[in-house]
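Written out below as structure tokens is the structure these notes cover.
Note that one protein chain is taken out, while the other chains of the complex remain in position.
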Amino acid sequence: MKRHYHVVAIPIRIVLNTFGDHNPNGMMYVLKENEEKVKRLVKKNPFMPVDLVQPLFIRANEGDVVEILFENKLPFHAGMHFQEAEYDVCQSDGANVGYNKETTVAPCEKILYKLHLMKEGNYYFSDLGNVSSDQNGSNSNGLVGGLCVQSRFSWWTDPETGKPINSGQYADVHHPLLPSFREYVWMFTDEMEVDDLTGNRPINHFSNQEEESFHGANYRYEPENRREQLVAEGVVCPNCEGEEVHHDSWVFGDPSTPILRGYVGDPAKIRLFHGGVKETHVFHYHVHQWFSDPSDLASEIFDAQAISPQSHYTIQPLYGLGSLQGSFGDAVIHCHLYPHFVAGMWGMNRVFNTLQDGSQCYPNGVPIKSLKPLPDRPAPPKPTKMKPGFPNFIPGKVGMKAPRPPMGIVGGRGLTELERNAAITNPRPGAVFTDPCPEGAPVKEFNISLIEIPLIYNREGWHDLTGRIFVLDEDLEDICLGKKAPEPLVIHESSHTRYQINFTNRLPHILDGDAFQLVTRTYEAGMHIHFVKFDVLVNDGANVGWNYDSSVLSGETIQYSYYADTELKAWFFHDHLFPGAHQQHGVFGTGVVHPRFTKYLDSTTGEEVDQGTEVTCVNPLIPDYRDFVIFAQDFTHLVNKDGKPLAPPPFPGSPDDPGLFGVNYKNEPLQFRLGKDCDPAYSFSSYVKGDPITPIFKAYEGDSIRIRLLQGAQEESHSFNVHGLRWLHERGDLNSRLENQQHIGISESFTMEMNVPRSGDYLWTFETEEDLWNGLWGLIRAFDEKVPELIKLPDRPEPKERSTPLPECTGIRPPSAADPTVEIVKGPLRKYDVVAFQTSIQYNSFGDHDPDAIIFALREDMEAIQNGEIEPVPLILRGNVGDTVDVTLTSYLKPELFPFKDGIYPYPIVKEQAFYPPSLRISLHAQLLDYDVKTSAGETVGFNGDQTVGPGESRTYRWYVDSAVGVCGMWDMADIRNHRSQGAFGAFIAEPRGTEYLDPYTLQPASTGASVILRNPYLPDTREFVIVMHDGVRLLDKNNQVIFDPVDGILLAPPGIDEDLLDTYDQGSRGFNYRSERLINRYLEHAKIHDLFSSDVFGDPSTPIFESYVGDPVTIRLVTPAERRRSHTFHLHGHRWKSDSKNIHSRTESNVGFNVAGAKRNLQLLGGAGAYNGFSGDFMYRSGNIRWDIEQGMWGIMRVFEELKKHLPKLDQ
Amino acid sequence: MTQPNECQPINIIREEGISTHFSQNINKKVLILTEAFPFMFIGEIISVVDDFVEMKVQNTSIPALEGKTWFVHIDSIEVFYIETETGIKIPELKE
Partner (left out) sequence: MKNNKGIQSQDFSGLINQEVLIITQAVQLNLLGQVFRPIFCGTVSEVGIGHLTLTPVTVKMVNAPFYKFPTPISIPLEKIVSFSTEVPCDLVFPLT
């Protein structure tokens, strides 16, 4: 079916909340039919939000052809670029790329876009006419929207009136064969320009400094600062502090942000889009869980999910609204990154249990808008005086904090009459209005307290004076007396357990002030839980909407009740009343829900336990396993042993990335790992400085292990990697791809299940430069023979008695690792002779270059690279399944060629810069391949031998290609400060058996290269394009001046731009494959921003041009071997792929989020080059981050020809 | 109609029984779900050939496969519904 929309881009004042905070220079897409109305309403309401001012959300069905007549009323060229859709790139790209026809439009002009909607799902659209990341750019000002594509034969109505609608964030979607559902569109937006009522930047009333930047959803935000001001000024809620009532509708009424309304059990889909420009957010939705991939029932269950800019998901809550237990009330939805949550990035899902026909009011007298029941579901009961339904049976007082729940607080109150009428038959503490637990479920009681205690993070005495941690009451004394080391609380139980938690708040009323934060009265606390089933009204451990405040004051105890319905991952718990103030001090823990009938043993003594970050699990039916829990932390407020604050923020209370990092309340910074010879190559070696203080998880060779990965605090993305081990990405799906890396944001939880094939020390890292530098790494130590500190797994053979003593710290460089090549090779052997040396790399034709780069190359190419006959590119190696690959690495590093011999690398920096002189040794580590970490991990770790090479030395690594895993990152692990971001990385690609690699232009066999043809007798000829995404590069311009990217690359930047807006990890230049087509260079030649991607104007960019013919099979190998913590989104125009190339059930998408160090994906383009509809032209591949990637050069072109070209032989099919 | 026969394994009898059921409903509209792609067929039963049902397909999950005659292996049908004159109608699917 053909649909038609007329969309206009207009300038509009966007009022973001009822406090009058607004963006005076907002821009939006709007349907033509609403244009005049919205302008009129905004004019009439200059300081109040107008409903029609929301990102444009339109709808269509799968299979439709949608025509968009786009009209531009902005003062610059603008357009609409659609992700996921197929379209003629010369007609409907909404951009001006390569040699395509321009498809942005000048002011006052129109263009017709024609889109083919191939698949149900979220289609993001945004402007590419003005990609400036600054406040003059279009995207951060609101020029984004979403097209929600439904199953064929669907139609949609207004949830309030039941009438058909053409656009809007809420719709009820209906279908002849499928259940009707509530569709809510939630679009994160960030970094928008905000003025307050006076026209100035908002000031935080607490710190008296400028407020944190805008973080909201659907052009709205509800900042804690604004609400707190009303408390501070005595308007509402006497004696309250602020954060604890931030989400409390009893105090403030409902927020301006989205409230997603429905009835208990209603099926729902949240179309989640990231329309922001910079940050990777974590979407968290209380009470509910969903499949990570709604099209794959074997995929993981999430209740918090990170999302990178310009990417999107459909969140389909399991069991409908209120989840399995049918809980009703307000479930908050928020970005879990606390500074964003505090800034106002939250809303809620309001689940009613009585019919809303428009005749009812909220307790504050605001009418409850009517809500049509879904037509295929029974209508909920009408409210009566005795049973008024949520929220009108709750005995709260408007203007005051929400009441405490009945029954839960020890020594507290019982039920009122109305509460009794609303309650279940047999209410109990924690389960009053819904009972999540089936009768007869075994009950497990835990007594948990939240306490304040200093935490010492490392041997240098870095410590957090006001550590705040959860502990079991039985350990209180031992922990307070120092007899037991504090660690994040991890409790273990099996599924089908009713948890009874007696939670006592033992915190002092006051969180003391210091260089990091101001004195805060954190007088109440609760225990909010993820994943498990519970009654949200009384048991959320939070204070949300019209619910109860289910926390307690200092000295009080509250009883909570949860149910683990199935084997779950590690369910996160934390305080929800003052998390912005104190979660970074350690207020987090987890409960692991194991398979039924499991027992948990202390790994040393074998005694049965119910807590611990490291336990041994025994089950009568499934293999026994070791269970390891790792919590990442950032914003960790540490002082050194002398009390000097480490990485303090610019002022106390600033959300500007205060503090350092931790893992399980520990860190092992690399600056303290240098031995006497000060060689960074041995930073991870236990021979030189002993074992790290961070967790060393123990196993015997052959043991099965589960790693529970969580992030406890506070704002940033981290990239967890395990070197030498791997797991199924979707644990429950055997079709899933293998992984050894996982991006994580706060509150996410992942379980990785694997086997430790050989003995040795396996390095786990949070791989990005600043994390690793500041000590986020540790080991998994697999013993070959018996040790007294580790019991064996009961179902595994007895380990051999110890025949050789365990290695010990010697203080000197480690012994050389054994030579792996002495073993006889079975099957094909492939050899690569690789050299590492210093050279200059030209990143583009404008003279931006890295004169001090370090690269890997094949020896046969070294001379030509040094002579300038071959331009340096990242080394790409390949091997086939079944191959043994011997890679011999020789170092030609020269000390005189390192630019900063004083040992401090000046830009990009890391927090806590320190002396770390460049290593002359180098190594080559590879991901996902099979090798013995004791000889071939390409790193010197723990008590493994030395695997690095010094100048003139060579060493051979032996890797087995046992699975066609596709692309694997490769990089140096000898010096992560002075080598890696400088270019010491590449990729290995594991191809199917029998594959040959051909140069695409000569058809001769290729030994390396980013573009090859794969030829295999059983598979179609396929073009393989390798895209190496990397950042943190130190470039000089043509005048040899350091480029301070991203600031130096910002288009339309006002003079005197504030460099403070940069986090350390944003520093440096970025690009693909040692190339960066920085738009600023182009802009300085030709100051038309919409033309900057045009090859007609500038010629082709210096980033790789990948060429093919329409319909050619194409696999893109996307890999991010380096370097910084900011995650990038990858997007290719006009094409889609399966999110997991190994899993046909996986969803299709046109973007890949979370590209941070260690990430990698194989993208088989659906329909081949030009997609199913066979379009030709220039398709841009690029980052999805407006801030600060696209401008800074992260873009290139995939060129698809229609007609045969002389220089490019066609594929033999 | 196939009658239970002690010489035949029960599985064969049931498979035959279902083929017979389809052949008794020629010209009726049927909805079929299969685990294999394209997952859904809606259309009219034209004939039954051994254990295949021949149908004129009005709808599948893929528009390009519609309006054609398909043979669906009856043993691969996961669930189905045949519209009978007194029974409930298969909903009309309109773009």
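Letters A and B mark the chains in the order given here, with residues in each chain numbered from 1 onward.
By definition in this document, a contact is a pair of C-beta atoms (placed from the backbone, for glycine too) under 8 Å apart; a residue touches a chain by one contact, two chains touch by 3 or more.
Fair warning: this is a prediction, and the values are worked out from it, not measured in the lab.
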Among A:V235, A:L297 or A:L806, choose the residue that contacts the chain missing from this document, as touch is defined above. A:L297
For the full complex, which residue in A:E33, A:E109 or A:D376 touches the chain that was left out? A:D376
Which residue numbers on subunit B touch the omitted chain? 1-2, 4, 10-11, 13-21, 31, 33, 35, 39-40, 61, 74-75, 77-83, 87-91
Residues of subunit A touching the missing chain are 62, 119-120, 151-153, 175-179, 181, 265, 267-269, 291, 294-298, 301, 316-320, 324-326, 376, 565-566, 1145
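In the analysis below, only the chains that are shown with their structure count from here on.
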Subunit A and subunit B: spacing of chain centres that average the CA atoms, whole Å: 46
Sites on subunit A touched by subunit B in the complex: 1, 61, 63-64, 152-153, 176-177
The subunit B residues in contact with subunit A across the complex are 61, 63, 91-95
